[in-house]
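My questions all concern the structure below.
The other protein chains are all here in position, but one chain of the complex has been omitted.
Up next is chain A:
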Amino acid sequence: MGNKQTIFTPEQLDAYQDCTFFTRKEILRLFYRYRDLAPQLVPLDYTSKPNVTLPYELIGSMPELKDNPFRQRIAEVFSESGDGNMTLDDFLDMFSVLSEMAPRDLKAYYAFKIYDFNNDDYICKSDLEKTVNKLTRNELTPEEVSLACEKVIYEADLDNDGKLSLEDFQHMIIRAPDFLSTFHIRI
């Protein structure tokens, strides 16, 4: 494999390889996916570190995300500004965390942020209700949703403050072996 690509400098590629779970080939493939979303905005030369941000609408239209009920939260969590508009770094970070090789703790950390709709570092009852409604597309009755949320808090809340903190969430995820295989997007 020769250094035929001119998009990144070798140091940039090494940095990406060190900081994400992707190999060189996958990083280039992801770059091309990013560029395909808006070829006129994204330059082919990233050696000068251009400051290019793609709006949320383009990210949310990717086939991997467009039918995911949590796509808006995913984009908000991984974007630097918190509004869903992503740079290439955010894009790579997102797919790196959602890849197969990411460890459980890292995924649990970001999953917690995704399910925390009001960004108050706790998953409170309203966050849970929104999650359940998104999961079931509002098919459950409000009483069932409320009952489910209360049961979840009862089961997972360890320090009895009525909401789930990151530690409660991580403690529960350790007991969910399927989490690693479901919190995974193939790109």
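The rule is short, and it goes like this: a residue touches a chain if its C-beta (ideal position, glycine included) is under 8 Å from a C-beta of that chain, and two chains touch if they have at least 3 such contacts; residues count from 1.
Assume contacts and distances are computed from a predicted model.
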**Prompt:** Between "Geranylgeranyl transferase type-2 subunit beta", "DNA primase", "Transmembrane channel-like protein" or "Histidine-containing phosphotransfer protein", which matches the UniProt record of the unshown chain?
**Reply:** "Transmembrane channel-like protein"
**Prompt:** List the chain A residues touching the unshown chain?
**Reply:** 1, 11, 14-21, 23-26, 63-70, 80, 89-90, 92-93, 96, 98, 102-103, 105-106, 109-113, 115-116, 120-122, 124-125, 128, 131-132, 135-137, 139-140, 144, 147-148, 151-152, 155-156, 158-163, 165-167, 169, 171-186
